[in-house]
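On to subunit A.
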Amino acid sequence: MELTYQQRNVVIIGGGPAGIEASKALDALGYTVFLIERENRLGGHLGRWDRLFPYGTPAEDVLGQMTASMGRVKWFTSTEVTQVNKLERGYNIILSNGLSVLADALLLTTGFSLFNASKKEEYGYGIYDKVITNADLEDYFSGIPVPAVDNPRRIGFVHCVGSRDEKVGNRYCSKVCCATAVKQACEIKEKFPDAVVYCFYMDLRMFGRGYEDMYLEAQKKYGVIFVRGRVSEVSEDKDGHLFVKAEDTLSGKPLRVTLDLLVLMAGMSHNRAVDPIARTLALSTMEDGFLKPKDSLTAAQASYCTGVFYAGACTGPKTLPETMAEARAAATSIHEYLQEQ
Partner candidate 1 sequence: MKDRFISGYNDFVLPFVIGMIFIITYLVIGIIRVIVQLPAADRKKFFLSLINPRLWVINLKDIICDVLLHTKIWKRKPLLGYMHSSIAFGWFMLIVLGHIETWLFVPDRLSTFYYPVFFRFFVMETDHTLKGSFFFFLMDFFLLVVLSGVFLAMFKRIRSMMFGMRRTTKNQIPDRLAMYCLWAIFPVRLLAESFTAGIAGGSFLTRPMYWLFSNFLTNTYHILPTWWAYSTLLGTFFVLLPFTRYMHIPTEAFLIVLRNAGIKVSHPRKGYSIAQIYSCSNCGMCIDACPMMGQKKNLRFATVYFNRLLRRRNWARCEESADKCLMCGKCVAVCPVGVDSCNIKRSLRGLRAAPAPADYSYFTSYSLPEGVENSQEKVLYYAGCMTQLTPVISKAVAAVLDHAGVDWSFMDRDGGICCGRPLILAGRDERAQEMIRRNTELIRQSGATTLLLSCPICYKVFCENYDLKGIRIVHYTEYFDELVRLGRITLRNSGEKLVYHDPCELGRGCKVYKEPRRVLGAVGELVEAEKHHDESICCGGSLGSLTLSYDDRKDITMKALDNLMYASPERIVTACPLCLKTFSPYSPRKVSDFAEVVARNMNQ
Partner candidate 2 sequence: MIDFGYGISPSSAINLDKFDRTRFEELAREEPDVLKCMACGSCAASCPTAGHSDMNLRKVILLLGRGREDEALRMVSHCMLCGKCLIVCPRGINTRHLILSVTKIYQKK
């Protein structure tokens, strides 16, 4: 019997930007889409962010726009995938809300986890009161009180926390932290114009359109001071200020500075929640835990498992536009796949 599109089910796991975008695209192609999100709202990490680089677009607006019309997409929040069974053709997905879906194709948009900054013990996240992460600072920008941000006069940003660091098992670059740090440095300078703001970076990877302008503006307009050198250790002085050590690699001298606030640019780690599914379906992962696409150039959305597709940061750190593009690419890949079935 010939199936019509409507009778074909696609299950998308992860309701972040990739999941939302892919679900809409597949819905428009006429498939029945089930979007599963374990949090109580769609949006993923985007929901926690205040404004987005490089132009300072409010994340809320972006998310609002994305979720404004979800079409016929059947989306479930606060729902987890409890079991995935491979069938002869397709997959049987059992959800925590008791629902069981027969999926013709499965799209993983499980994204990333923010690196747990307390793993970098020397920075004292969770130990020193004035050490926060980029996500905490976004909370502050969104209006959520963050006690650590108490009229700081001297602020530091540490790039590459949990990225490019074999000691924590993440050799890769998280891609977005440099731009985020520069964005946040400007934003905090706007809040506290008299504060001195330092960015401790190893390389400034301002690769995207508009990023370099943002960097230039951070230097010239906001007077953000860039120090090339990774922070080696942080301690607290008698008054609870942070005593920070780094090497100023450009002058080849050790550098010491006392700060009132230190923001750790936690990078992207692979999302452990996807591990059970990966094990069940025997999906390939890379040594850092991210899912391995079939071919990073020609089949970036395909997995080694028939009918399972990837989009977004589940295969490695991505920027938002890359994630969105991948989501749409994944929809096309799934459509092609289902057409051939």
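Selection criteria: all candidates are chains of the complex that A comes from, given by their letters.
In this section, a contact is a pair of C-beta atoms (placed from the backbone, for glycine too) under 8 Å apart; a residue touches a chain by one contact, two chains touch by 3 or more; residues count from 1.
Treat the numbers as computed from the prediction; the structure is a model and nothing was measured.
Within this complex, subunit A is touched by candidate 2 out of 1 or 2.
Of all residues in subunit A, those touching candidate 2 in their complex are 196, 198, 204, 215-216, 219-220, 223, 225, 228, 248, 250-251, 253-258.
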